[in-house]
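Removed: one protein chain of the complex. Kept in place: all other protein chains.
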Amino acid sequence: MERVREDFPILSKVMRQGASLKYLDSGATSQKPIQVLDAERRFYTESNAAVHRGSHLLAEQASEAFESARQIIASFIGAEVDETIFTKSATEALNAIAYSFGNPGSGRLCLKPGDKVVVSEMEHHANLIPWQQLCKRTGATLAWFPITKDGRLDLSNLDEIVDASTKVVAITHQSNVLGTINPLEAIVERAHAVGAVVVLDACQSVPHMSVDVKQLGVDFLAFSGHKALGPTGIGILWGRAELLDLMEPYLFGGSMIESVTMENATWASAPRKFEAGVPNMAQAVGLAAAVNYMSDLGMDSIHKHELALTEHALNALNEISGLTIIGPNSMESRGGTISFTIEGIHPHDVGQVLDQDGIAVRTGHHCAWPLMRRFGVSGTTRASFYLYNTIAEIDALAEGIKNAQKFFKVN
Amino acid sequence: MERVREDFPILSKVMRQGASLKYLDSGATSQKPIQVLDAERRFYTESNAAVHRGSHLLAEQASEAFESARQIIASFIGAEVDETIFTKSATEALNAIAYSFGNPGSGRLCLKPGDKVVVSEMEHHANLIPWQQLCKRTGATLAWFPITKDGRLDLSNLDEIVDASTKVVAITHQSNVLGTINPLEAIVERAHAVGAVVVLDACQSVPHMSVDVKQLGVDFLAFSGHKALGPTGIGILWGRAELLDLMEPYLFGGSMIESVTMENATWASAPRKFEAGVPNMAQAVGLAAAVNYMSDLGMDSIHKHELALTEHALNALNEISGLTIIGPNSMESRGGTISFTIEGIHPHDVGQVLDQDGIAVRTGHHCAWPLMRRFGVSGTTRASFYLYNTIAEIDALAEGIKNAQKFFKVN
Amino acid sequence: MELESLYQEVILDHYKNPHHKGLSAESDIQVHHVNPSCGDEITLNLVLRDGGVQSVTWNGVGCSISQASSSIMSELVTGKPVDEAMRVLESFSELMASKGSQSGDEEVLEDAVALAGVSKFPARVKCALLGWMAFKDAVVQVNGREEDAR
Partner (left out) sequence: MELESLYQEVILDHYKNPHHKGLSAESDIQVHHVNPSCGDEITLNLVLRDGGVQSVTWNGVGCSISQASSSIMSELVTGKPVDEAMRVLESFSELMASKGSQSGDEEVLEDAVALAGVSKFPARVKCALLGWMAFKDAVVQVNGREEDAR
């Protein structure tokens, strides 16, 4: 992991007052290695043309580049290639599923009054509001797993919450606030026992650990490219072939059709059905390069590196008086995202002082407002780690927090 | 216009058998100048962070880059900055409007049984199927302007087609098949007289001529970045502020909210309301660079250049016996897109022979299947021009067509 | 020149004079297939008798490759036991997927080996397969019906 930093030009950027950048905000978006930028540029300068539509050589090469990107990304998550759909983001992927589940054309997958959707209190807004809206459209009801005070899913009422009326369980793999890695096995087992599908928000897991859709046993999975070393403007929606088959598309236009008259249209099969229009070709190629970059390092090495950083960080932060970790305060089932509060200093002010030293953290509700209410805070400061982070950066974080306490005279 | 070719590295690519590339497929997607690729790379290597969410310096710089991109693009089409929304494509922009118009939360903009949506028989699938689906969801009916045999909108029944029940008129500015530029004035006037909104598909106009939303008097406009020298994975949705205000969003998630509980959410105002999730930041910055590139050349010079190419092409093609132009066969109200058929040779085969000489054209139905039926053809061959094309490339096209006729022994 | 290797004389002949084109009055089944990326279509009538392909007739619009390929296909499968016809189809599909690396088994594919060059042009492979996929679909549907009847 030592040499990876050279692949990320931005990491040598000089920040305010000559400070070096310590980027601890990969949970929001990751930085990109030069290999990803080069892959995108190569697409534009060597094979840019609209895919799937032309018989000329450039169009052939563009299609080849785009479809091999799909293949690479599918293999990376253990999926079939035709089950792997390019969207613009994880947000779009989750909304796409919710729209399908509200369309009567999706047959038995379409929700109706009396049906239930289950989420959790730690969901990102992107895996909460689409379901609220789906319930509003269909008359289904929304229920959720509460969160324990150490930031775990409270599954004590699993069988009551996921009951026979449940059609969808939509849950995050790893919390973008707490770092908690959720125990999927019990949830998947119960959901399938009652005939519900499981939608996994894997935004915070796919970039950081080995994820295999078949092994997890889920039915749908979404993640964003930009959090996984890839370009902005791309996400992945994966779904089981037999479910994608049943589902109505939600974006309509070119390339997703089988035939069209003025009054009617029929659809191509997946993945095409869910990719209306000229797709985000360069971004797909860029994300494939990102995936190759991670595979070359090995997801297990990446995960190990991040766990080492996290353990070091927990130790360092726990030594600071007045600091409270929001989320699991141990290494058990957690990833490299740590949220905390500092007594007497608002997260915004903590972030500002850290920024002065080039330390980039996130502050606020992290698009998980209900979770903030659960913990009775208006926001937290969050540090999140990735493969390019170092122990020294974490020491700088701890030091920075102490400086903030000195500055605001709270310690 | 002579020197622009140097800015497009792909144009010097060597094709099959040593032929040089003659790229006559910009109607599908345009090539990108190096300035656009450099702007995207600069974003990634100097200011990549999630916008709008962080108080650290990188996040500030990313927000600044993203929001000034919005400003540049808004000015380019004469729009207000808060009316200018980033989508992934024109397809997404058009679908977004259609979803809003099917959501009861959008109040008087929501369609109901008895309401009418008017399109034309020359629409791209992206400006047809979303309206078919909206009608299906709401019980509204779809009507359309027919096309005359020289490829013009038949507006002889304008007042009957756009009647008092009409709520939406969705029309293309320039046909992606015929090259026809549609007369908007009469349509806009009639639509507004009956209280309907006008949605303009400007995919084929914004890249090629000066477009000012206020002057056109339309209510919504959509175009794609990738056809306008910009990156893939970005499009623009423009709408009048007072209409955007009424409209419900269609993608739900982070950054588009005002407040969120487990059961409910309220929305931020436009443009934020329509941009859920971490946006396509690098692509927005790239599209702004593309817009600057066009502005520097001047839209009028670009348009003049393309008209000269088109006139030359019409003359050259009309000399070929057995060739039929599908669409306007004169320079009146038309842009640089020419569709044609060759007696005795299927478009696929024409395209193949041309490809052999490095001439990239598009063949097939061009995502306008109903229009093909109108002209009784299964497809056409289409050549489409942009600022980097030359007279010599058009001569090569004419020569290539004659070669195809020789090869297939039809002349 | 690559063009001649793609458009061999055999192909142009079949294109100009397609065999079995024109739909039979009767059939066990009629199928309709389209190539959504270009709009080409084929309608195909199939008659099976005693486990063999008694007749394949078709109509449709398409490029030289799709027309010639449909013509060659119908020549090839007519009169063959269904099993054997399906093996020919397999062999042809494999050739089309070979990206120019195979030249095809002339014993099995006869005139269809002339289409080997198509496999170098990914965008044209679908054209060459249009008629074959329609035939396959027709066989599957007839067999399905018989299973249902049992």
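We call the chains A, B and C, going by the order they appear; numbering starts again at 1 in every chain.
Please note the rule applied: a residue touches a chain if its C-beta (ideal position, glycine included) is under 8 Å from a C-beta of that chain, and two chains touch if they have at least 3 such contacts.
Since we're looking at a predicted model, the values are computed, not measured.
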*Of the chains that are displayed, which are in contact with the missing one across the whole complex?*
A, B
*asked:* Considering the complete complex, identify which of B:Ile10, B:Ala39, B:Ala59 or B:Val168 is in touch with the unshown chain.
replied: B:Ala59
*What chain A residues would touch the chain not displayed?*
16-17, 346-349, 352-353, 356, 363-365, 369, 372, 378-379, 407-408
*Taking the full complex into account, what residues of chain B touch the chain not shown?*
52-55, 59-60, 63-64, 255, 257-259, 268
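The rule is simple: only the chains that are shown with their structure count from here on.
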*Work out the mean Cα position per chain and let me know which chain is farthest from chain C.*
A
*Closest chain to the centre of mass proxy, which here is the mean CA position*: B
_Leader among chain pairs (count of C-beta contacts)_ = A-B
*Counting only residues that touch at least 2 other chains, which ones in chain B make the list?*
16, 348, 352, 363-364, 369
*What positions in chain C touch 2 or more of the other chains?*
37, 121, 124
